[in-house]
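Every protein chain except one is present and positioned as in the full complex.
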Amino acid sequence: MFQEIFENVRRNHPLIHNITNYVTSNDCANILLACGASPIMADDAAEVAEITQICSGLTLNIGTLNSRTVSSMLLAGKQANLLGHPVVLDPVGAGASRLRSDTALHLLEELQFAVIRGNLSEMKALATGCCATRGVDADLSDRITEENLEEVLAFARAFSNKTGAVIAITGKIDLVADSVDGYCIFNGHPMMSSVTGTGCQLSALTAAFVAANPGRTLEAAAAAVCAMGYAGELAHARLSPLDGNASYRNYIIDAVYKMTAEMLEKGANYEIRSARAASLRSNRQSLGRQAGPV
Amino acid sequence: MFQEIFENVRRNHPLIHNITNYVTSNDCANILLACGASPIMADDAAEVAEITQICSGLTLNIGTLNSRTVSSMLLAGKQANLLGHPVVLDPVGAGASRLRSDTALHLLEELQFAVIRGNLSEMKALATGCCATRGVDADLSDRITEENLEEVLAFARAFSNKTGAVIAITGKIDLVADSVDGYCIFNGHPMMSSVTGTGCQLSALTAAFVAANPGRTLEAAAAAVCAMGYAGELAHARLSPLDGNASYRNYIIDAVYKMTAEMLEKGANYEIRSARAASLRSNRQSLGRQAGPV
Partner (left out) sequence: MFQEIFENVRRNHPLIHNITNYVTSNDCANILLACGASPIMADDAAEVAEITQICSGLTLNIGTLNSRTVSSMLLAGKQANLLGHPVVLDPVGAGASRLRSDTALHLLEELQFAVIRGNLSEMKALATGCCATRGVDADLSDRITEENLEEVLAFARAFSNKTGAVIAITGKIDLVADSVDGYCIFNGHPMMSSVTGTGCQLSALTAAFVAANPGRTLEAAAAAVCAMGYAGELAHARLSPLDGNASYRNYIIDAVYKMTAEMLEKGANYEIRSARAASLRSNRQSLGRQAGPV
């Protein structure tokens, strides 16, 4: 299934508009190119609606947010909603400051998002409208584990129901859910948290996957999350003894560039859990690190 | 000829002022260091004129343009014009929004540029004052090929005549022309379009080459374009099976760092076509990919 979704990205090479932070914008642009999409970064209120118009997807990322870009996000988002283009929200650091929380909540009120992607701390801050987080990384208490998987999945379904968006919560295990079905994704490597912006990159990637696959938002978002995590695994396997997080950063983007749709189909490691019944389907890999009760 | 031009860059190590976008500014700084120049990025209206004063060249790049930096570009540009420092314009995404087109046209009216460097879509938008482009990449219909080379060259000469600037149009084949002579440059590799900011980097590099070679703008701009394209070739030859666009990005800058003036002299792959007569001179390489009627 993910093979076709990835093929659509490479075939359609969607142009993605990113209103995003300056820390990771270069990596976001390069990972979009790596997957077969094209990036454009534009954040001035005077041009964002026009830029969105020539694109097929939009990412709103609130890292290094400033008062100038908040209105740009609203303008671009409304234009994208009008045109039916998917909009992805990355609520970087929501909960860490009133500006970020309020902005994220305001965007949620004003815009219809296709996907909201963040860590569990950020998602809780959005869902409850409160709670300080530890900056841009998830609190330790907010790790997703086999133990709290069902609980977090229930939270994601409820949040999806409330917002109408697919909810992608990333962490040790990633969850991608709508109000009914949820993908539990076991791809990825812990070292990815030593590279700044892997979350931002994933949000951009998600916009590309969703834009290239109209009407299949849930599957496309899950495919993007699998692709990013799998790239993290492939990149980790490639590390030489002197390589640290800077080389790892490059190797992750390289891995997306070199990944074929067939590779993703085989490397994706997930299971689908439905609120309607028991596990619908599993593509779970029995790799050492990830072995466990399925 | 290019040997001496590159030696002047390494000998004079010009300080280049860049008012540029935040997506690729780090790469622009590193490629300037790689070629032997020094970068300084400063975009606040309160300091740009002073900063330009201690530099010997200026790059104005309208990617991630905002209303605050437009006035900074004018201030810096006027100061540079006053001092006789070369100014390079990179009209990133001109044609993609009114803000970018209008700003680029306004800069063209108010400032004298030494070089304008962009892809064919951006250049057409500037020359005609219209036409939407596909974001920051050239339209497919705007590829420069052996077939439309003379036509694009005539366009470049006319645009140079109109602006008084050397026109550098980059694509599959690159053209660098003033109102009379034109360099057709065959260096480069298609994979360079998979790395964000290779155009921005080239514009910064061009400012360094031109600043270090007063009175030789056309040759210096052509040398910079050859150097960038040749770096792309060298970097591509170095790719290992797992390397993608992120490693390629690093290798391109590495290749500029390791490139000697002698290497550029030999690796430059171009021919000069004059409006006055037939081909003046050819340094065209007979490499497989680039073979063809000269």
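Observations on the structure shown:
Going by the order they are written in, the chains are A and B; count residues from 1 in each one.
Definition applied: a residue touches a chain if its C-beta (ideal position, glycine included) is under 8 Å from a C-beta of that chain, and two chains touch if they have at least 3 such contacts.
Source: prediction; values computed, not measured.
Annotation: of A:Arg100, A:Arg157, A:His189 or A:Arg273, A:Arg100 touches the absent chain (contact as defined above). Only one residue from A:Ser38, A:Thr217 or A:Ser247 touches the chain missing from this view: A:Ser247. Although one chain is not drawn, its touching partners on subunit B can still be listed: residues 15, 22, 25-26, 29-30, 33-34, 38-44, 46-47, 50-51, 54-55, 68, 238, 249-258. The chain not displayed touches subunit A at residues 21-24, 26-27, 63-67, 93, 96-100, 132, 134-137, 194-197, 241-247, 249-250.
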